[in-house]
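Left out: one protein chain. Kept in place: all the others.
After this line comes chain A, so read on.
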Amino acid sequence: MLGTSLLLAFREIRRHLMRSFLTTLGIIIGVAAVITMVSLGRSVTADISDQISSLGSNVFFVFPIEGDRGQFRPFDERDVVAVREQIAGVKSVAGQVEANVTAIHNGQDWDSKVEGVNNDFLDARGIEIDEGRRFTEAEMEAGANVCIIGPTVQDEIFLPNQSPIGERLRLNNVDCQVIGVFATRGSVGGNGDDDNSVLMPLTNVQRRFTGNDNIGYMSVSYDASYDSATMTNAIVNLMRERRVLLDGQANDFDIVDTAQINETVQATVGTMTVMVAAIAAISLVVGGVGIMNIMLVSVTERTREIGIRLAIGALAREVRLQFLTEAVVLCCFGGLVGILLGFVLSYSLASVLGFAFIFDPGINVLSFVVSALIGIVFGYFPARRASQLDPIEALRHE
């Protein structure tokens, strides 16, 4: 019986190709929109995830904030040492302080920033040296005038095909020697270009650029076998103790966990994706209403045909199944074409916007199933109307 209905449905659709296509246009657009939105959401999430993981994994950032009595107390080297020595599971702790500078070489000048760091910073943030070397113990101890430049700085003020190692570089009025170039560490959205940076020993930057012993923030990397909550607690307790905060007083420092940033961003983008997909899904429902409309028109137009079928012995439920099958087959066609269109759209949009294309089989299957369901839901009413026609009346219909 289903086979017969399918055969009849295919014949009917073949007879009205153009109308069938227009009928399913709503479903096609709806499915394509949902798939495109979800795929793009996946691409964006993956992209952001990538950026965040460029900060290093299992890393906390600890920085001072204004406390609840308006006090702002910066960190210094003693805080760094305390975290390094008093908390189990910490692999490395690095203080960082930065200042905006103009870098000058050979008459070229370029706006950049200087970051005062030690080798610990390179470890904590997973920064690789592309060319040259890291700081020596003596250089860090003495605050020597040596620097490791970022790839952007290299591109902007050094000649291509010429190694900057050993060259002199002037930052504002401080003269230093380039000892290395670090590999690109990517940039985190909104934070400028992290590759546009010059790394110098911490004590040198404190002495020559910021003029005090303060540390902007600490990067704490920890062993992967420790979990993030335990580590956070340990750091919070230690810092509260060091800063003599009483019970009931709020922390005047904050801890940001890269894993946590990642989760938050993923959740945010996920919510956005669901919302946009839901809006797109409305067009699917509108498509369903379109199917219902055309099916109702079709029932009216084919009243005589229905009369003939009933007269030659079709059961009411067979007529109902035939029209229902037609609606479902139309919707499934629409779903398939929509999936194809969605694939093309999300693929080209991803490459235009510079994201990696991600194929999500789940949403494709789901869209197809939903289209079929829409066929059933919106095809049922016209099908029922067809099956309830009186054969005598239907045969008389002009």
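The rule is simple: a contact is a pair of C-beta atoms (placed from the backbone, for glycine too) under 8 Å apart; a residue touches a chain by one contact, two chains touch by 3 or more; residues count from 1.
Just so it is clear, contacts and distances are computed from a predicted model.
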item: Protein name (UniProt record) of the chain left out of view, among "Serine/threonine phosphatase", "ATP-binding cassette domain-containing protein", "2-hydroxy-acid oxidase" or "Electron transfer flavoprotein subunit beta"; value: "ATP-binding cassette domain-containing protein"
item: Touching residue (missing chain; options A:164, A:307 or A:338); value: A:307
item: Omitted-chain contact residue, chosen from A:183, A:250, A:315 or A:369; value: A:315
item: Chain A residues touching the omitted chain (full complex); value: 1, 4, 7-8, 11, 15, 304-305, 307-318, 391-392, 395
